[in-house]
Each structure stands twice: as C-alpha cells, then as structure tokens.
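I'd like to ask you about the structure that follows.
Of the protein chains in this complex, one is absent; all others appear in place.
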Amino acid sequence: VVLKIATVSPDGSSWMVKMRAGAKAVTEATEGRVKFKFYPGGVMGNDRAVLRKIRLGQLQGGAVPGGSLAKFAPNSQLYNLPLLFRSFREVDFVRERMDRLIVEELEDGGFVTFGLGEGGLAYLMTDAEVTQVEQLRKKKVWVPDNDPTTVGVVESFGVSPIPLSIGDVLPGLQTGMIDTVATSPIAALALQWHTQVSHMTDIPLLYFYAVLAIDKKVFNRLEAGDQIVVRDIMGKVFADIDKQNRKDNLDAFAAMQKQGITLSRPSSEQADIWHQSAERAIDDIVQNGGVSKPLYQQLMDYLEQYRGAQAKL
Amino acid sequence: MLTLAIIFLILLALIGTPLFIIIAAASLFGLWWQEIHLSVMAVEIYRITDTPMLVALPLFTLAGYLIAESRSPDRLVALTRALLGWMPAGLPIIALITCTFFTAITGASGVTIVAIGALLYPALKKAGYPGRFSLGMVTASGSLGLLLVPSMPLILYGILVQQMNIGPAFELKQLFIAGVLPLLLMVLLLALWVLWATRKEPVERQPFRWAEARRALWLAKWELPLPLIVIGGIYGGWFAISEVAAIAALYTLIVQVFLYREIALRSVPAIMIKASVIIGEIIVILAVSLALTNVLIDAEVPALVFETIRETITSKYVFLFFLTLLLLALGAILDIFSATVVMVPLILPVALSYGIHPIHLGIIFLSNMQIGYFTPPIGMNLFIASSRFKRPITEIYSATLPFFFVLLLAVLIITYVPALSLALIDH
C-alpha cells in the first residue's frame, strides 16, 4: 500500500527530513508492504485542497494544522483557544493529560494520527511597546485572511484586524501599511518579518500544532501487524518532531531578542485585562459549540491545578 | 497508450483545439491513467481561488482595456517624443523599463502583456517602429522583472531555500540585491538589440523643446499619476499590491469616462465583457495547468527527468547547460510556483555539490523561468499575446524569436558568470 501524503512544509525542512526517515523505517519494517510518498511544499494545495483530495482518494493523508480538522473533530481546536496557555510548562502539563483525548476524537472523526507536533506559541510583534489592550487597538494588526482562529483572538481585544495575503505582509510591514503581526518566533524569523518589528509582547496569544492525519478507511486496510508498525514508528517520529520543535521554538524566541527585539512585559494588572478579554472570547466559542464545554472545563481544571501548585512553590 | 494519447492531443492542438481543452484533456487522461478520481480536476480548478494576488489580474486587465480603448497611446507617443525624442529608441527603452516594474509587481502571469502591452504595442507602431518588432518586444517583455523586488517567485525561492537550511546562509535582502545586475544585463542587451534592430528604420529624432514637452505633459496630466500610483504606491508603501490594482482600475475608469471623456459610460459594459473574455482565458488556462502540474507531480515526472540528468552528468558546466534546458521546458509547462517548490529542493543539493552558490542558483532558476514564459512553442505568454493582439500564433513565434535569443544569451552569461549575481553581495 502506498500512502500519499501532502504537506506545506518544504522538502529539506526538518519536518520533512524526519518524516522521510520515519517512512523509510516503516517500509523496511513492513518489508515494503507500506510505502509513503510525500508531496511537500504545498504543491497539492493548502489544507482545504488536501482534505478534498483525501476525500476523493488521490491522497491518503496530510500533515495539516490541528484546527483544519475541526469539521471532523471539533475539539481538535481546544488548544487553539486564545491566551489559553501562559507558558510552555503549562502546555506540557495539559498536553501530557489531554493529547490522548484529542487523538481519540480525531480517530472517531475518521483520521488516524500519530500524536501532535508542536507548532509553537504565537506572540504579538510590533514596532513599539504594546503592553495594554488599548495600545493594541491603535495598531494596524495583520491576520492571515483564511484563519478564523487568529482573527477571533485579535477581534476579542476589540481590534479590527487588517487581512492581507501572506505575500503582502513583509512589504506591508516595511512600508507601515501594517505594524503588528501575530505569529510564532519561528515563522517570524523564517519569513524575515523580524527585521521589521522592534517589540514582542510577552503574552502567548495562541498555541498551535500540526498532525499527520491519515484517512482511517485506508489505514484500516493495512494488515494488523503493519498498522502497529506504522503507529509505532510514526508515533516516535512525531514525538521527536514535537521535541525538536520545542527546542526550535525556544531558540527562535531567544534569537528574536538577540536580533535586538525588545520583550514588552505587561504588569500583572495589565495581563489580567488581556486574559479577561480572552476569556469572554472563549466563552463565546464554547457557547457556540466550537469546543465542548466539559472538555474545556477539564482543561481549565488542569490549568488551575498546575497554577495552584506553582503558586505554592 | 500513453504515447498515443500524447500524439493525439498534439495533433488536436495543431488543428486549432482551444488550449484550455487540450490541457484539461491531458490532465483528465493523466488522472485516469494513474487511477485518480476525475473529480480532482474540479478541486484543481477551484484551487485557483487560493492563488495569492489573483484579484490583481482582472483589475489590472480592466485598467489596461480602458486605457487601450482611449487615446492614451497617442498621448504616450507624443509625450515620449517630446521628452525623449532626442534619444535613439526612447520609447522602446521606456517600454522595457515599464514592463520590468509592472511584472515585478504582478508576477509574470501575462497581465503585463494584457494591461501594459496593449498600450505599448499601438504606441510603438504609431511612433514608427515596425509591427513585428513591436509585437515581439511587447511579448518578450511580459516576464521581464521576475528578478526584481517584490516579485513573488523571488521571495518564494528565498524562503524555500532558507527553510531547507543547507549550504551557505543568506538573507532575503542579499537575494534581492543579487537580482539587480542580472536584470540590468537583460535590459541592456535588449536595449542594444532594439537599437540594432531598428537601425535601418530610423524613427525621426528631434531636439528637446520645452514648449512641446509642456504641452505633451499637460495633455497627459490625468494619466501621469497612474504610474506614480502603481509604482510609487508599492515601492513607497502606501498600498498592497492587490490594492494598487483596485485603485488603478477605478482611477482609469474615472479618468477615461469623466475627465478625458473618450469612453462613453454606456460602452463601459462592453469593454468589461471584452476584458473578461481574456481574463477568463488566462485564468481558466492557469486553472487547468494547475491540474496538469498536479498530475505530473503525482507521477513524479519532474523528479525523474532531473534524476536522469543528475546521473548522467558529472561536469558542472554541462550540468548547468542541461539545467537550463530543463528549466526552460518546465518554465513553459508548469506554473511557476509549483515549478519552484518542486524543483528547488531537487536541484539545490546537486548545485551545492558543484559549488554553485544558492543565491546564484536562484538567479539562474528565475531567469530561466522568465524566458520559459515565451519559449516557443508552448510558452504561455506567446498565447496570451496572440489572443490580446489578435495575431496568429505563428506570427508571434517569429516576432519573439530574436528577443528570445537575446535573453537566452543573457541567461547563459548569468549562468556562467556567477560574479554578476554575487558581486554586489560580497562584503
């Protein structure tokens, strides 16, 4: 069986190198019964086009952002809620306990996945210090025009974002058409946006991740033993990717500051205002059934448990 | 079976089947051959809506049609004659520079030919340049400028290579600077060719006269802001590229209908329909080309061809030569973004092993893509020119060929003289 997998990561990137290595190991372990064929660099289109091609059987899977599978597993957006996590340690504490639930829901939704690969935390990057919500409202904030999650986050602060296509962002920053972007340090460095901003606000806006999602109908056609092999090897690959990305995220965060970008730290009162705005946005999402209430409550319980333990230290 | 189908389609193409039908049929056959659901064809057609900058294409085209329907070409001729009449080949050189900037802004989607070419072609003819020469020049200039910021393919190449994280590191800015000299070389060679080609058809030169310049400037007063809005708006940073297209279209509409009053309001719908026909042609061809690209990539054709070249060749200079041939062919067949994303990861490691700098490779790659757009017989811009100027494709072929060879010479110089790309960035 050949599993054709599309991704937007370019060939030669660390994701692709690791996935290709994993694919090779799978082929060897299954004596050639299971092969992977990768279509990197977005040549098969963005996640929506990839999902259509999976439905039509041209592709059997894709490495896609977690939120893109919300149609099939609404709670896969759980971690993407605005200002949910305040640090990577909180992320780790929750993910250790809840990743399993998300993977199960994705499986029920028709996609076999092999664990979550960290994308990172997105931050506000601007041309001046932004520590208060009011300051952000005066900014010209860019959001990706096809990403309702980020749009929701930014709008929850009473900001009307400026949608531009991704190619317009760097010129837009250079010329002052926009002066604020919300993205991860890794992306900012890769796309050279870091050269156009001076400050980064030390509040993680949004956590994002990606999964390798394979059509369950196809996966079930593999021999039982092969299924275990694929799960085992690709599971390790994703654990590895997850770990590597954490390291890259931390490095990129540090590199941003080494490039002369100042970290703006809101006071605890200011931070509270940010979090209150975000909680109202989250309430809306939960009320509208974007994610399930019990699951969100469970996540908040874990966070409180963690934060409580931290406070005692 | 495969060969038979290809021959059949080529024959159909030669007896006048619409190009989009040929490409669609080839894609459908490819999908069927690889046992892929034929509905993927519709996915690919719909995928055109994910193309960044797509909106700029119809808006610039509309602006171009409105300008071409008015007496703007006359005013442009009068203006260049008054300002640059003392200079040999003043208008063609202005035309080259205009096309360069416009393509840098819009990408090489053929919109340069549709929007700017339609102004320049009649202007060149009116100024006394031979029709065939003008046709060739306007067609060949339709992709000039791919090496100039903010050309999307240039940015894409830079980001792609940086993410691969192999070879010497560089900044995007260095890549942008690297494109400058090669681009100047192309413009210079083209300008020299223009001087040579028109030497026997002397377009009357005249000394510069203030009074005439003032009068011509005054007549063109409503059109002059347009290049300022477009080029100034983008390089000066007032507008996004898609926005500039919107402003240009609206501005042109107002100027031609209400200020110059050369186009009656009631004839605007007819012009819009005319423009939509060519917009439709270009976008539908782009859409079915995406499908064909998808089929070829699914069958890993570009990778197989490249592997064959890589395995048979051991010398850097021969490798570069075959790379040129391959890139020319791919540039003509594939859409430029897919070609970049598929080919760069394949080529880069091999190129590095031959000691080719990634910045130099990028300039080589994009220069080849650029002339791929009008490489006979299937370069996309040839067909667009044929359609826009209502000239048979054979005439476009022969008119463009001299320009093709001039730019091929430029590409060979760029390929074999790395200093041209790297001189300005060596610290």
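By letter and in written order, the chains are A and B; residue numbering begins at 1 in each of them.
Assume a contact is a pair of C-beta atoms (placed from the backbone, for glycine too) under 8 Å apart; a residue touches a chain by one contact, two chains touch by 3 or more.
Going forward, contacts and distances are computed from a predicted model.
Student: For the chain omitted from this view, which of "TRAP transporter small permease protein", "1,2-phenylacetyl-CoA epoxidase subunit A", "Six-cysteine peptide SCIFF" or "ABC transmembrane type-1 domain-containing protein" is its UniProt protein name?
Tutor: "TRAP transporter small permease protein"
Student: Of the residues listed, B:Val111, B:Ala249 or B:Leu326, which one is in contact with the missing chain?
Tutor: In the full complex, the listed residue that touches the missing chain is B:Ala249.
Student: Which residue from B:Val161, B:Leu366, B:Ile384 or B:Ile414 sits in contact with the chain not drawn here?
Tutor: Checking the options B:Val161, B:Leu366, B:Ile384 or B:Ile414, the one contacting the hidden chain is B:Ile384.
Student: Name every residue on chain A in touch with the hidden partner chain.
Tutor: These residues of chain A touch the chain that is not shown: 48, 52, 55-56, 71, 140, 145-146, 148, 151, 160-165, 177.
Student: Give me the chain B residues in contact with the hidden chain, please.
Tutor: Residue positions of chain B that touch the missing chain: 12-21, 24-25, 28, 37-39, 41-43, 45-46, 48-51, 54-55, 57-59, 62, 239, 242-243, 245-247, 249-250, 253, 269, 272-273, 275-285, 287, 377, 383-384, 386-387, 392-394.
Methods note: only the chains that are shown with their structure count from here on.
Student: In angstrom, rounded to a whole number, how far apart do the mean CA points of chain A and chain B lie?
Tutor: 36
Student: What residues on chain B touch chain A, complex-wise?
Tutor: 36-37, 39-40, 43, 46-47, 50, 52-53, 150, 152, 155, 159-160, 162-166, 171-172, 234, 236-242, 293-294, 297-298, 338, 341-342, 345-346, 348-349
Student: What residues on chain A touch chain B, complex-wise?
Tutor: 4, 9-14, 39-46, 48-49, 52-53, 56-58, 164-168, 170-172, 174-177, 190-192
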